[in-house]
Structure formats: structure tokens, C-alpha cells
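Yeah, one chain of the complex is gone here, protein chain that is, but the others are all in their spots.
A, B and C are the chain letters, set down in written order, and residue numbers restart from 1 in every chain.
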Amino acid sequence: MRKYSVFAIAREALRGNTGWPEQWGSPEPKKSYDVIIIGGGGHGLGAAYYLAKEHGITNVAVLEKGWLGGGNTGRNTTIIRSNYLYDESAGLYNHALRLWGGLSQDLNYNVMYSARGVMMLAHNVHDVQVFKRHIHANRLNGVENEWLTPEQAKEYCPPLNISKDARYPVMGAALQRRGGTARHDAVAWGYARGASDRGVDIIQNCEVTGIRRGRDGAVTGVETTRGPINASKVGVSAAGHSSVLMQMADVQVPLESFPLQALVSEPVKPVFPCVVMSNTVHAYISQSDKGELVIGAGTDQYTSYSQTGSLAILQHTLDAICELYPMFTRMKMMRSWGGVVDVTPDRSPILAKTPVKGLYVNCGWGTGGFKATPGSAHVFAHTIARDEPHPINAPYTLERFRTGRLIDEAAAAAVAH
Amino acid sequence: MVEIAHRTSPLEGRGFEGDGISLSVAKPASRLSLRAPEGSLPALSEALGLELPQRPKSTSTKGNRAALWLGPDEWLVIDEDGADLMAICGKIPDLHSAVDTSHRNVAIEVSGARSADVLSAGCPQDLSLARFPVGASSRTVFGKVEIILWRRDEQTFHVECWRSFSAYGFDLLEAAAREAE
Amino acid sequence: MLLIHCPYCEEERPEPEFRHAGEAHIARAENITELSDEEFERHFFIRSNPKGIAFERWRHMHGCARFFNAARDTLSDKFLVTYKIGTPKPDLSGEIRRK
Partner (left out) sequence: MTQAFRIPSAGRLDTGRTLDFTFDGKSFTGLEGDTLASALLANGVHLTGRSFKYHRPRGILSAGAEEPNALVGIHRDEARRTPNVRTTIQELYAGLTAVSQNRWPSLSFDVGAISNLGAPFFSAGFYYKTFMWPRAAWERLYEPVIRRTAGLGVAPDKPDPDHYSNRFAHCDVLVIGGGAAGLAAALAAAEKGASVIIADEQAALGGSLRFESGAEIDGRPGWEWAQETKTALRARDNVRVLTRTTGFGYYAHNMLGLVERLTDHLAEPSPEAPRERLWQVRAKRVVLATGAIERHMVFPDNDRPGVMLASAARTYLNHYGVAVGRKVSVYTAEDSAYAAAIDLKKSGTDVLAIVDLRTDPEGALVEQARSLGIDVFAGHAVTGTEGRLRVRRVSISPVSGGPRRELEIDTLLTSSGWTPAVHLFSQSRGKLAFDEENQRFLPGEYVQDAVSVGACNGTSDLAETVAESLRAGETAAKETGAKKRKTVKFEAQASEDWSSGMAGAAPGAKSGSKAMAFVDFQHDVTAKDIRQAVREGMRSIEHVKRFTTTGMATDQGKTSNIHGLAIASEMLGKPIPQVGLTTFRSPYTPVTFGALVGHGRGKLFEPTRRTPIHSWAEAHGAAFEPVGQWERAWYFPQNGEDMHAAVARECHTTRQAAGIFDATTLGKIEVVGPDAARFMELMYTNPWQKLAVGRCRYGVMLREDGFIYDDGVVGRLAEDRFHVTTTTGGAPRVLNHMEDYLQTEFPELKVWLTSTSEQWAVIAVQGPKSRDIIAPFVEDIDISDEAMPHMSVREGRVCGVPARLFRLSFTGERGFEINVPADYGLSVWEAVWAEGQKYGACAYGTETMHVLRAEKGLIIIGQETDGTVTPDDAGLNWAIGKKKTDFVGIRGLQRPDLVAKGRKQLVGLKTTDPKTVLEEGAQVVADPDQPVPMKMIGHVTSSYWSENCGHSIALALIEDGRERMGEKLFVPMPDGVIEVEVTSTVFFDPDGERTNG
């Protein structure tokens, strides 16, 4: 791998930028691999990278039905934070947050992790109670998260409307200063480059059409649109399409796939310094390095794989944005898009072995998978390599839906009164 | 002797007159949420003095009393003279459920040449005469609240909503009505 | 905003009047207390989540307030059919094969 550096840029500038090597190769699939990862998003590519880097398993293929990072990796609003309530969540997301801190250097690829702070607004007494519960739990778990008064929130984010007359007045906020954003494409590409350099085959336009199993039921490989490929270990990391893939191995998963939309405004000069989330009114906003306001909307009510959503969902989100930031009605929506998110009953992921030997699954991230990318990929690689979960992902089993031992972050923020 | 309580409408004093549009608050009326299986309809219809309609989106009226089809076993009965509808139904032994909703709902009359357009600011149903003819009624949405819409004539709609949503409903109607075309 | 044919109102009505109500034809067992943990998990949590034709429930919440069933293609979001609760699941195997 040719190292990226300011010197490399200078050298290339002098030769018209014609000497940059391919960031990742595009080999033909081999007949057999030690491990196949299905899904070329951040989670899948990251898992391949860590398999190679930390477990010495380099005979690995990542199979992507479209183009790398074309799923939810490239369709989310890139919010990063770890201030989750339960110990299990704090462990997983904080693991990711630690890795985000050094990811650019580790990958020699600037993923532009920007710790600009994520602020979550409390709009009623119940929100205040819930956020304080988070802050106290986070403090005892070693997760950074602090309480801000409305005035402090306004100071941190000047466009915020903290008028007491607002329909949902801001009663305070929880701030995680190390939260922020990262450049989504760079995460996929950086992992792809790192994995490819360590010998991983990255195969795009290769859709898995079947999962092959031997007489003992164990995984023996996959069928693809580019022919069968053997492997004794297969990791599924396919977000919204996980149900479809798992059913190929006769594994039923508690997942439903919903359309999730996001939008960006036209670019404007810096006006919004941090990330602000308001769960009560469903408004998630930050400003990209290009100057666009990046706004996350909610999911549609029905399941769908169409990668489109309804206008009403965007309207609902913008209502809330304009209520919180009343100067933004003259801003313009420049582009909107949809993704397919896979949601579990407790809104927490499944990151585990499956009843089928050699089959592993990383799914169910719902609307929040991007932030976990390095942490999830790291422990998924561990799970595949050792055939047992890392202590961090041990609670994220499929069995929890049978036993009732859920990790219910959504319920923990239950609707008031 | 204790003074008898008096009524206060949630839309006390509201009203709007504009070019081709008029909004007014309807007088208090008795209302019944009536639920019944098909077999009970003849008895109930007879007691109420009007035929409970069985076609979707339809209404039957008799004098100042109307029955609006809301669902396959659900009607909203409105009596603008304030008759005791609960008492009427209470005498019918046939299977049914009658619940007094006189105070739950508030009604706004929307009339004038622009009435359908004004309602279309918040109602996603097709309100053309072809699809929503005179006499049609339906539960639907208006902006962010649920309403019951009943077309009394080509240019007059009767809009019912729950009382705590009525201020929002009136505000949205008025915002749309104020708009220059 | 989808356009949904309500089998009770007998016409197409706009999506804001409706609430999606999850997968259809998952009946609550009459002897629910006798289900094993696995059976209960399947009943309460496992969903088929098909990419293609899904059988699902909707409620005409702000219309006739009835629950009803629908078959919808989750790739195109087009409805194939909607039908009343209690009527049997239509045989769409021909449609499904064609997908």
C-alpha cells in the first residue's frame, strides 16, 4: 500500500495526480475462502479488515451486491455518539467511540471524524428524567455525557430556539462532547483499502443467492450471481437485507425492514456547529463540511425494500426543524434519499453466532448503525475468528428474544405519563 | 339552591368571513356514537326516525337529525335540536352500543365557493363533487388532527373534531381561508 | 403517501388515514399459556419480512377504524389486494413466482 501523506499529495500534484494507485483491488472471486463476509458496507468491510489485521485471517472475501458503501453506510446522517443507557449498549458504543478516535491514523485514511459534540434536547419533564438517568448511568460507566441548561445549550448551538413559548420548549440537553460525525464514504473506502492491502478480496456486483450447508448443517459456502464460492465461515452483515439472507440458511430472525429517509439542504456558510437530536419531535441535524444542513427523518410506518419514502415523512421532520430553528424556512432541500433499515423488537442489534454452525450475523442496527461501525466490525471479526463472541457483544444474541433478556433502549425512553 | 352550570364552547367567539369563504361554529347539538350489528338496525332506525345508512361514506337526514356512516357498524348521530338520543336508544333491547359524545365533538361550518379548496389545505381526500358528493360524510384527517367531514350542500361542509383539537382545526381553516388565491 | 383501498369503505383513500399494523395472519394461540418459549418467540417476535409480497395488516384509523389485511410488494410498494379481516389469505403464489 502506498502510504497517504502530505508528501504523497505534493508528489502527485507535480505529475497531474496520475500516479495514485487503486485504493482497493477488484479481483475475480476465488473458488474458496476461509471466511466470506456478505455485505460491503462499513460493518462488513471493517470486519474483514479486523479479521486480517488482528486475527491474521486474510483469505477472506467481502461480497457486495452493488457498490461498496452503497447501502446504509452511504445513506445515513453520520451521527456518532455512545451515551446509551444500558451497560451492554454503553460497552458496545463506547468501544466504537474509542476506535473512532484513532481510526484515520489506523487506516491511513482520513475518515474525518469530527468530535463536534452531539446534543440531545429535552422538551418536557419526562425527557429531563430520561436524559438524567442516562447521564448518571453514563458517568458510572465511564461514558462522557453532561447536562446543559437551556442557556448553555443555546451557547453551544446558537441557532437553537430556547423561547419558553416554543411548542416544545427546550428544558435542557444532554451533551456528549466526543460525539460528532464522520465522512461515511471514507469509512467504507478506508476499510476497503486497508483490507484489500492485507489480502482480502473485495468483490462488488456479486449478489448472494443462496447459503450452502453440509450434511451436518454447517455452512459450506454461498451461491452467488458470479458462481458458487466455498467457505466454512460466513458472516452476514447486510443491514436491511439480513432477513432475506438469513432465510437462505433457514434461520428466522426477528427483523423488520423500514424505509428511512434523510435530506440535505443547499450549502451555506457555517451556521450550525454541532449535532443536535430531538427525539421528542424527531429532528436530527448537523452541518456537513460542504455546508449542507444534514437532516435525518424518521422511518415510514410500513416495511419496504424500495429505498424510497414518502414526502410526508420529510415534511414532518422539517416541521420540527423549523420549529426549533425558525430561520431555516428559507433554506432549501437540495437532495433527499432513502435507505432500508432493519429493526429488531428491542431496537438493539444482533451481533452473534447463529444456530447454524459457521454462520454469523451482524444486523438489526435500525437507524443507528453508523456510529457503531468500528466497534461492531471489531467484535464481529472476533466472533467469527474465535467462534465465540467478544465479551462486548456477548449480550447481543438471538436467544434473548426467547428468554426475554432484551436490551431495550427504546423502551427505556418510554412515552411519558 | 345551587346555580345550574352553563356551557362554554372551546371555540367561544370564533368565526371568519372572507372572499368566497365563511367559517362559523355550529350550535351545540346532541351526538351519539352508535355501534350495532346489522340485525339491530331496523329497530334503531325506527326509534331514531331515520334510516341508518349502510353505504360507506353516506349520510341520512331527517329534519335536524342526521346519521353519518363512519364504519360498517358505526354511526355518528347528530341532533341539532338537542334531543336525548341516549334515552331513545336506551329503550331498544336489540344489541347495540350507544355512547353520548355530545361534548366530545365540536362542529365548524365551512361554506362558500372556496370551501373545498380551503379544506384541501389539510384534507388529503378528493373533495370534488364527483368523489365527495352532497350528503357524503367521512372520518378523515385535516392537517394533524382527525375530523369528520360531511358535505351538506355543494358549498357547505360540516366539520366535526374532538374539542381539544378544535382550536387547531379552526386555526388551520382560518389560515387557509385568509390566503389570497 | 400511499393510496390504499379500504375493503370496508370500498374505495382508495390516502395513507394519512391509515396505520400500518404489522404482519398479517399471525393468530394468537387459543392455548397461549401452553406455548413453549420457542413457540412464543416465533409468535411474538419472528417476522417473515419478505422482499417481495408481504401480507400485512392496516387499520383505517382515521376512516372506518377497521383493521384489514393487504398483500403488498415491498419492492415497489404496490398493493396487490386488500381484504377484510377473517377472509382467508389469498393465493398469490403465481404472483410470487413471477417476482
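Throughout what follows, a contact is a pair of C-beta atoms (placed from the backbone, for glycine too) under 8 Å apart; a residue touches a chain by one contact, two chains touch by 3 or more.
Note that the coordinates shown come from a computational prediction; the quantities given were computed from them, not determined experimentally.
Chemist: Which shown chains does the chain we cannot see touch?
Modeler: So, spelled out: the chain left out of view touches A, B, C.
Chemist: Write down which of A:Phe328, A:Trp365 or A:Tyr396 is the residue touching the left-out chain.
Modeler: Once the missing chain is taken into account, the touching residue is A:Phe328.
Chemist: Please pick, from B:Ala113, B:Val134 or B:Ala175, the residue that touches the omitted chain in the full complex.
Modeler: Going through B:Ala113, B:Val134 or B:Ala175 one by one, B:Ala175 is the residue touching the chain not shown.
Chemist: What chain A residues would touch the chain not displayed?
Modeler: Missing-chain contacts on chain A: residues 4-6, 8-10, 12-14, 16-18, 20-26, 66-68, 70, 74, 87, 90, 102, 104-105, 108-112, 114-115, 123-126, 128-137, 139-142, 159, 167-169, 183, 185-186, 189-190, 204, 265-271, 287-291, 306, 308, 310-311, 314-315, 318-323, 326-337, 400, 402-406, 408, 410-417.
Chemist: Considering the whole complex rather than only what is displayed, give the residues of chain C touching the chain that is not shown.
Modeler: 1-3, 14, 19, 21, 27-28, 32-33, 35, 37, 40, 44, 57, 59, 61, 65-67, 76-78, 85-86
Chemist: By the contact definition given up top, give the residues of chain B that touch the hidden chain.
Modeler: Spelled out for chain B, the touching residues are 2-10, 28, 33, 35, 73, 95, 97-105, 117, 120-126, 128, 131, 143-145, 162-165, 167-168, 171-172, 175-176, 178-180.
Here is the rule we use: only the chains that are shown with their structure count from here on.
Chemist: For the protein chains shown, what form does their contact graph take: line, ring, star, complete or other?
Modeler: line
Chemist: Taking the mean of the C-alpha atoms as each chain's centre, how many Å separate chain A from chain C?
Modeler: That pair's centroid distance is 30 Å.
Chemist: Approximately how many whole Å separate the CA-defined centres of chain A and chain B?
Modeler: The mean C-alpha positions of chain A and chain B differ by 48 Å.
Chemist: What whole-Å value do you get for the distance between chain B and chain C if each is reduced to the mean of its CA atoms?
Modeler: Going by mean C-alpha positions, chain B sits 31 Å from chain C.
Chemist: Among the residues of chain C, which are close enough to touch at least two other chains?
Modeler: 1, 16
Chemist: Mind pulling the chain A residues that touch 2 or more other chains?
Modeler: Where chain A is concerned, no single residue meets two or more other chains.
Chemist: Using the touch definition from the top, list the residues of chain A that touch chain C in their complex.
Modeler: 241, 243-244, 252-257, 301-306, 308, 310-312, 345, 401-403
Chemist: Would you pull the chain C residues touching chain A in the complex into a rising list?
Modeler: Of all residues in chain C, those touching chain A are 1-2, 15-16, 19-20, 22, 37-38, 40-42, 44-51, 54, 56, 72, 74-77.
Chemist: Write out the stretch or stretches of chain C touching chain B in their complex.
Modeler: Going through chain C, the ones touching chain B are 1, 8-11, 13-14, 16-17, 62-66.
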